[in-house]
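Reviewing the structure listed below.
Complex shown without one protein chain; remaining protein chains in place.
Chains here go by letter, A, B and C, matching the order in which they are written, and residues are numbered from 1 within each.
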Amino acid sequence: MQDIRVGMGVVGYGYWGPNLVRNFVSNPSARLVAIADLDPGKLAASTRLYPGVATTDRYEDLLKDPSIDAIAIATPVRTHYELALAALKAGKHVLVEKPLAPSADLVRRLIDEADRRKLTLMVDHTFLYTPAVQKIRELVLKEELGEIYYYDSTRSSLGLFQSDVNVIWDLAVHDVSIIQYILNEDPVAVSATGSCHVAGTPENMAHITLFFDSKCVAHVSVNWLSPIKVRQTFVGGSKKMIVYDDLEPTEKIKVYDKGITLDEPSEDAHQFRIGYRAGDMWAPHISAKEALQTEVEHFIDCVRTGSPPISGGMSGLRVIEILEAASRSIADQGRPVLLPGRRTSVTPVRATA
Amino acid sequence: MQDIRVGMGVVGYGYWGPNLVRNFVSNPSARLVAIADLDPGKLAASTRLYPGVATTDRYEDLLKDPSIDAIAIATPVRTHYELALAALKAGKHVLVEKPLAPSADLVRRLIDEADRRKLTLMVDHTFLYTPAVQKIRELVLKEELGEIYYYDSTRSSLGLFQSDVNVIWDLAVHDVSIIQYILNEDPVAVSATGSCHVAGTPENMAHITLFFDSKCVAHVSVNWLSPIKVRQTFVGGSKKMIVYDDLEPTEKIKVYDKGITLDEPSEDAHQFRIGYRAGDMWAPHISAKEALQTEVEHFIDCVRTGSPPISGGMSGLRVIEILEAASRSIADQGRPVLLPGRRTSVTPVRATA
Amino acid sequence: MQDIRVGMGVVGYGYWGPNLVRNFVSNPSARLVAIADLDPGKLAASTRLYPGVATTDRYEDLLKDPSIDAIAIATPVRTHYELALAALKAGKHVLVEKPLAPSADLVRRLIDEADRRKLTLMVDHTFLYTPAVQKIRELVLKEELGEIYYYDSTRSSLGLFQSDVNVIWDLAVHDVSIIQYILNEDPVAVSATGSCHVAGTPENMAHITLFFDSKCVAHVSVNWLSPIKVRQTFVGGSKKMIVYDDLEPTEKIKVYDKGITLDEPSEDAHQFRIGYRAGDMWAPHISAKEALQTEVEHFIDCVRTGSPPISGGMSGLRVIEILEAASRSIADQGRPVLLPGRRTSVTPVRATA
Partner (left out) sequence: MQDIRVGMGVVGYGYWGPNLVRNFVSNPSARLVAIADLDPGKLAASTRLYPGVATTDRYEDLLKDPSIDAIAIATPVRTHYELALAALKAGKHVLVEKPLAPSADLVRRLIDEADRRKLTLMVDHTFLYTPAVQKIRELVLKEELGEIYYYDSTRSSLGLFQSDVNVIWDLAVHDVSIIQYILNEDPVAVSATGSCHVAGTPENMAHITLFFDSKCVAHVSVNWLSPIKVRQTFVGGSKKMIVYDDLEPTEKIKVYDKGITLDEPSEDAHQFRIGYRAGDMWAPHISAKEALQTEVEHFIDCVRTGSPPISGGMSGLRVIEILEAASRSIADQGRPVLLPGRRTSVTPVRATA
C-alpha cells in the first residue's frame, strides 16, 4: 500500500530545527524521513528522541531520496539560498526558516525556480500562524479598529548575537511579516537607525519607521541587548486600539474601546476640539494552539493541493525588500529610502495539482 | 520686621499652575503673593483654596508688585517668551514651564536678558528633580553601568492634544532633558519621524534617534494616541542595565546585573564569542518625595544664592535645539540633522549675590 | 439671606480628617464651619490651607455651635462612641470613620439615640462608594455572575500598626462592609485565625472565613506586615468571575467569562464530567470619581432628605458583629462562631423630613 503522507526531510538540527522536527513527527499527514546536520552530536540527539528517523551529515542524501517530497531548511541564513535552490532543483517543495535569503535578488531566483517547477516555496514566518496575530488580522479585516493609524512594536531581549545577520534580520523580520499580513497597504518608504555596541558584530539595536501613503505609520524597535524580554505591539485605529503582549500567558490581546472624538471646527484657529473616549477593554479568548503546528499543517496542505502559501515566496520577497531598504537607511543615519514596487493583487503562483 | 521669604507670583492656573501654587504655598522659604489668569473661574477656584493669595486677570499687576521677587509661568507655550521677557525686564527671577520657548532664538534672547540682569532663569524640567532620575544619574556617574550603550524611552498615553505644540514638544522634551542630565555627552545628530493622524493638528506620534560620537545612542518614542499610559525607559551599559518604569508605585528602577561578555577573538571570521551574564536584579529604594517640591526648593535656593540652576537657561536652550532639529528631521521623513554646538563646560551664569 | 447649605464640623485632623475636610470644602451643598483637634500643630496646618474655617481644641465648641448641623468624626476608634453620642445628644447628624464603635453594644446605643432623635447616623465605609465596588454590586444584582460561589480578598501592606485596634478592625472591616453590600445574604458563622508577631501589639495578620447558608463562602486575608501592598479580590460565580485589583490605575475590574460546565451524570461513580469554559475577559470602564466625594454627597443628601444611608447604623452594626465574632474565633484558633441575627428587610430608620 502506498504511503500517501508527505515525505519530509529536515536540514539543520540546531536551535529551531528540533521544533520543526517535533511538529512534522506529530503531523498525521507527514512522514519525517531523514534529518541532515553537519554535527554528529546533534544527529545523535535526534536519534535518541526519534530512533525511526534516518540521519545524515550529507545534505545530498535528502535530495536524492525519492521518498522525500519536501525539505524544511533550518540552517544559518547565509546557507538558505544555496540549500533551497538545490532542493527545488531536486524537485522538492521547500520550507525555509526566516529570512528566506540574505538578499532580494536571491529570493527572486528562488521564486522563479519554484514557479518554473510548480513547487511550493514557503518561508517560516511563524508569527503569521499564531492565534494572536490571526485574531488581530481578523479584527482589522472586520474594521473593528476603524482606520488604522499605527503599528508600533518592541521586540527585545538579551538575545543571541548572530554572526551573519544583524538584529533587524533576526527580530524585525517578524514585525515586517506581520505588518504585511495584517495591513491592507504596502509601505512606500522606510527610515531606520541602528547601533552596534560590540566591535566587529552586526547592529544589535535598531528602530525602523515604515511610511505608507495613508495616515498609517509603522514603527519597529528591536534590541539584542535588553535586560528583559519585551514582545509588545500596539495597533492604533480611529475606533479602537489593540495592545498585543506575546509574553502574556493568556490575555495576549487587549482591545481598548478608547480614542478621540473630533468636534465641529471651532472659530478660534488656536483651538480644536478633541474629546476623549474611555470605554471598556476586552480581551478575546485566544487559542493556545502552537503556531508551528498550524504552519506545518498549512505547508503540508499547500504541498498537497498546490494552493499558494500565506507566507509564500512573494511575501518573503517583500519582507526582504523592506529589510534591505532599512539596512540602507541605517547606513545613512535614518535617511529615508523609497521602497521599490507596490503590492499587486496576489495570484496563485501555479495551478493546483 | 522684613519678610525674608522669596515673594512669588504665578501666572497661569490651568493644568500645571495649581501644582506650582501648592508647592510654593507649602515652601517655608517662599511666600505666594498673587496668581494671575485670564479666566475668572480659575481665579475663583484658587481663592477658594487659598483665600490669602491675591488674584488678578492682569499680568502687569504681578510685574509691578514690588513684593514679588520671582514669577512662575505656567501658560501655553506660545506665550512663554513674551511673559518671561516681561518678567525679566521687570527685574523678576523666572521659572518657566517646559519648553522654555517655542524656538532656540527666543530662548537665547531670554538667556541674554537674564544674564544681563543677573537674574535666575530656570525651566521646569520636572523629571530632573524626581528621585528616580536622580538615582539613575548617580548610578551613571559612579560608573555602575559601565560604558553607556543606549537610552531608550517610551512615553505615551491617550494624551491631551495641544494646539500650539506637537507631541515632541510636549512629551519628548522630558526625555531630552533627562538625557542631557544623565549622560556626559552631547548628541551630534538626530533622525526623527512623526505622524499626524488627525487633520489640522500637530504630530501626535514620533520616534527620535539621537546619535553621539561614542557608541551611545538614544531613542525616544512618544505618542498621544496610545490606549494605555506607558512611561518606560531602558538604560543599557556594558556592565549593568536599568529598567525605569515611572508608573511603578515603588520599584521604579530595576538594575539588572546582566550583559554580554566577549571572549578572545576567534580565528574563524564567522565566529565571535559572545557570552551572556544573567545575574541578580536589584531595585534600590527610591524616595517618595514629590519632584516639584525639590524643584521649587532648588529654584528658591538659586534665587537666593545666585547659583546656576540644574535646569537653567543653557540647559533649556540645548533641549530646544534638539527639539528643533528633530522637527526638521520629521519634516524630511527621518533625514539626519546635525546638531549645532557641542557641550561646553558649564559655568555659573552670574556671580553669586 | 439664609444659608441653605449643611453646616459641618469635623473632629480629628490626623490621617483621614484632611480628606473629609477637603471633600466637605468642595461640596457645594455643604459649608465647613469648624475643625476640632487636640493638636495645635494640626489646627495650624488646616488654617494654612483653609483660612476661612474656624479651629478649636475643644470638641464642645462644635456641639454648641448652632450653625453646625452635622459632625464628621475622624478620631481614634476608642473615642468614636463617646464623640458620636455627644454629637447626637447635641442634635447633630453624625458621620463616623470606620469602625463605627469598638463593640456592637455601643453601636446599638448610637443607633437608638439616632433613631430617637431622627438624626442621620452614617459610618464611613468608604469602599462602598468606590466606582469599582458599585460596578461589582451592579453586576451581581444583574446576575451576570450567576450564583455567587465565593468572595476571596487579600488586603495587605507594610501598614500602620494601630494601638487600639487589630488588623481586622483596620483592614478586614473594608471587606466585611463590601460583602454586606454586594451579597444578598448574611453570613451565619465565622472562623478566623490571627497572629501577633510583635509582643504587646494587637494581631497584625489574620484570615477570616465567613460561612453562608448557601454555597457561598467569603474569605478575607489581612496583613500589616507584608512587604508589598496587595488589594485584590476574587468574586467567583457559576457563570462568570471577577478579579478586582484596587491598585490598578484603570482596569480595576476584570470579568472573566470562565467557569465549569457539568455534564450528565456518569454511570461510573468515580467519574464526574466537568468541562471548562475559557471565554473572553472584559474590563468595564470604571469612573475615576473619588469615593469620598460620592460618600460626602450621599451623607449631605441623607441629612437633607432623611433617607437612610447606604452605610447607616444598622449596616455598621452588622459589620461590628462580624468583627466581634471573628475576634472570638481568633482567640480560639479558628473555632467557628455563630453569628447572631440574620439579615432582615432593611427599612428606613426614620421618616423622611
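We adopt the following convention: a residue touches a chain if its C-beta (ideal position, glycine included) is under 8 Å from a C-beta of that chain, and two chains touch if they have at least 3 such contacts.
All values derive from a computational prediction rather than experimental measurement.
Q: Looking beyond the chains shown, say which of C:241, C:283 or C:303 touches the absent one.
A: C:241
Q: Using the touch definition from the top, which of C:58, C:118, C:215 or C:328 touches the missing chain?
A: Answering carefully, the residue with contact to the hidden chain is C:215.
Q: Have a look at B:115, B:144 or B:251 and name the one touching the chain we're not showing.
A: B:251
Q: Of the residues listed, B:160, B:247, B:283 or B:331, which one is in contact with the missing chain?
A: Within the whole complex, the residue contacting the unshown chain is B:283.
Q: Which residue numbers on chain C touch the omitted chain?
A: Where chain C meets the chain not shown: residues 149-150, 152, 154, 158, 161, 163-164, 189, 191-193, 195-198, 200-201, 205, 207, 209, 211, 215, 217, 219, 221, 223, 225-228, 234, 236, 238, 241-243, 254, 256, 258-260, 262, 265, 270-272, 274, 276, 278, 329, 332-336.
Q: For chain A, which residues lie in contact with the unshown chain of the complex?
A: That gives, for chain A, the contact residues 25, 48-49, 51-52, 228-229, 247, 249-250.
Q: Can you list where chain B touches the absent chain?
A: Residues of chain B in contact with the hidden chain: 251, 257, 278-285.
Definition applied: only the chains that are shown with their structure count from here on.
Q: Report the inter-centroid distance (CA atoms only) between chain A and chain C in whole Å.
A: Chain centroid spacing, chain A to chain C, equals 53 Å.
Q: With centres defined as the mean C-alpha position, give me the chain A-chain B separation in Å.
A: Averaging C-alpha atoms per chain gives centres 40 Å apart.
Q: Mark out which residues of chain A touch at least two other chains, giving numbers and ranges.
A: In chain A, the residues touching two or more other chains are 278, 281.
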